[in-house]
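Notes for the one structure printed next.
Here the complex is missing a single protein chain, while all its other protein chains stay put.
What follows is chain A.
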Amino acid sequence: MKSELDIMLTVDGAEERTTVEPRMLLIQALREKLGVKGPHIGCESGRCGACTVLVNGEAVKSCMMLAAQADGAKITTAAGLAAEDGTLHPLQQAFHEHHALQCGYCTPGMLCAAMDLLKTNPKPNENDVRQALRGNLCRCTGYQHIVDAVLSAAGTLGSGASAVKGAAE
């Protein structure tokens, strides 16, 4: 009875084939079918951004896309941002240095949203960063250290921002 579709995704560099129901969301396919646990589910309605991944380089809330629609796409999650030898991406490193995460649940999505921003606007100011991240809810940090981290990764963390005291020089 069930109609199922065969799809192929390249997730963080690895080719993956799986079968999905037509109604299955991309986030469900990633988590349930492929065991990719980095992107999280926070609202299933495109409002919190915890499931944000990069689809062919663009930030997409993966609860707003059917898995079947992503057939053939290149998906990058937080796990795929680091170099192959494990060296953190400068943005990940900045999140660490600036204490841009607490519980970490929104973090994989935040990273992907910020990656998208830095691709289109490599030298954002504070307002640019805040605007770019408004689709991603964080209940822990008050966003301050996240904004610091993104500005720092872009090299635009100026004196007006609130660099963490005692930050590594």
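Operating definition for what follows: contacts are C-beta pairs under 8 Å (C-beta built on N, C-alpha and C of every residue); 3 or more make two chains touch, one makes a residue touch a chain; residues count from 1.
Keep this in mind: contacts and distances are computed from a predicted model.
This figure omits one chain of the complex; the name its UniProt record holds, of "Molybdopterin-binding aldehyde oxidase and xanthine dehydrogenase", "DNA-directed DNA polymerase", "Nitrogen fixation protein NifU" or "Electron transfer flavoprotein subunit beta", is "Molybdopterin-binding aldehyde oxidase and xanthine dehydrogenase". Between the chain not shown and the residues A:Leu5, A:Met64, A:Leu118 or A:Leu137, the one that touches is A:Leu137. Contact between chain A and the absent chain runs through residues 1, 21, 23, 31, 36-45, 47-48, 50, 77-79, 81-82, 88, 92, 95-97, 99, 101-108, 111, 126-127, 129-131, 133-134, 136-147, 160-162, 164-168.
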